[in-house]
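As you look at this complex, bear in mind that one protein chain is not there, while each of the others sits in place.
Presenting chain A:
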Amino acid sequence: MMYWLSVLIFLPLSGALLIVLAWHNNVVMARRAALLFSAAELLIALGLWWFANPGSDGYMYIVRASWIPSMGIQFLLGMDGLSLLLVLLTALLIPIAILVSWHSIKLHWPVFAALLLATEAGIMGVFLALDLILFYVFWELMLVPMYFLIGIWGHERRLYAAYKFFLFTLTGSLLMLVSILGLYFIHGEQTGTYTFDYFALLHTDLPDNTGMWLMLGFFAAFAVKIPVFPVHSWLPDAHTEAPTAGSIILAGLLLKTGAYGLLRFCLPLFPEDSLEFAPFAMALGVVGILYGAFLALVQEDLKRLIAYSSISHLGFVVLGIYAWNQESLHGAMILILAHGITTSAMFAIVGMLEERSHTRLLSRMGGLLLPMPRLGTMLLLFTLSAMGMPGLANFVGEFLVLAGVYQISASFAIAGAMGIVAGAIYLLWMYQRAMLGEVNESPAWRDLDLRELSVLAILTILVLWLGLYPAPFLDYLQNPTDTIIELNTVVITGTEDASH
């Protein structure tokens, strides 16, 4: 049973190799093979989900093999409820990204497919790795193919965007590497065993200031990825310039690795410092929510608009994570999934529009509901989900986050809730400009074909499922949440003991 986790990582990698070696001149076969590999990956992920028991304590699957024993580096993978759901999301979105690119990618399909699969392997690794060096390797691994995806298949300013994306994330992750090494040496000095094992490092006793600095190193890497307010500037460019599949992976998965990192590493490894830092992080989250919402209102480029809305939504996630209680953590995790699905669908729709009209500018759209009722209806559904309409995916997450935050601080909750109104303002304005009114220009608009419709139909079902019956997903989140909350209570009681 256990080796399936390694399969999750190596299957797409070998798929990528195979495609490049065997079908580097055959577009048709490359496409099919890519879809097949990603579908197989999805099946494995679904199988793991099927056999996983939500009630089981801690990690459902663990793989441990030694890798570089002299330095204490292991090949350590583990899957708990949180990883499980994110693995599922990854396995789902990659085939979607492949299907969306089916006709829109004109150049070098085999290489494109190989890079997509390589990215998938990297992301899977990030969500599964429990050895800090292994995690770091995957963290950088997913960056490289992404750089090429943006840089080769992107739009006009692709090189600039790819470069910016790479520099930002690299700077962040180097800080994280420093922190990882720092933690490694401190732990080694204290206990005598030098290891990067996540479980061993969990209970490292850190001197006062050092812990804060190490925590900030991790936070910097994750904050860039999420992205948190002042370091968000790479995101609009990267999202806008990337090809549709790239945008889907960026918004649907790469941003989530940042949030996942906070939940998996930042809070558990440094509970005290994180708690101390929480008010600042929540403030950054709130600023992100409102700032993203304001900027989304005045964008002309549809993709850029959705990119800024991602900043706004991820602000809720940060807010929820650092509010650090039952409701808010559940909410943040559900919102991660919901945003992944909703935003991917919106990017896919924008990609479809662009294929038809070769523009993403809102000023050149208008009245599109008339020639394309199906596309318009789908866009309305996902727009509503992004607005936090109850019964659709995002609402459950946003509601839980705000309900949780309210117990910590009413003012943060009020500011966050204003983000929902602001969301309605920019999203409805976007929808009206794109879909309502009279048709401005008429290239031969045609409605969704079967491939496009089925892609969106899958996402629609998921949005409704998450919105109307999230219990199957929430069940898996109970244990990870409990673990994180325990840390919080331990910190609080611990400090109380110290003061007595």
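Everything below uses one rule, namely that a contact is a pair of C-beta atoms (placed from the backbone, for glycine too) under 8 Å apart; a residue touches a chain by one contact, two chains touch by 3 or more; residues count from 1.
To be clear about the criterion, contacts and distances are computed from a predicted model.
Comparing "Fumarate reductase", "Phosphate transport system permease protein", "NADH dehydrogenase subunit L" or "Phosphoribosylformylglycinamidine synthase subunit PurQ" against the UniProt entry of the hidden chain yields the protein name "NADH dehydrogenase subunit L".
Interface note: of A:D57, A:E355, A:D449 or A:D475, the residue touching the hidden chain in the full complex is A:D475.
Within the complete assembly, A:I425 is the residue of A:I62, A:A200 or A:I425 that touches the hidden chain. Touching the missing chain, out of A:Y198, A:F382 or A:F399, is residue A:F399. Residues 164, 230, 233, 291, 294-295, 297-298, 326-327, 330, 367, 369-370, 377, 384, 389-391, 396, 399-400, 402-403, 406-407, 410, 413-414, 417-418, 420-421, 424-425, 428-429, 432, 435-438, 468-471, 474-475, 478 are the ones on chain A that touch the missing chain.
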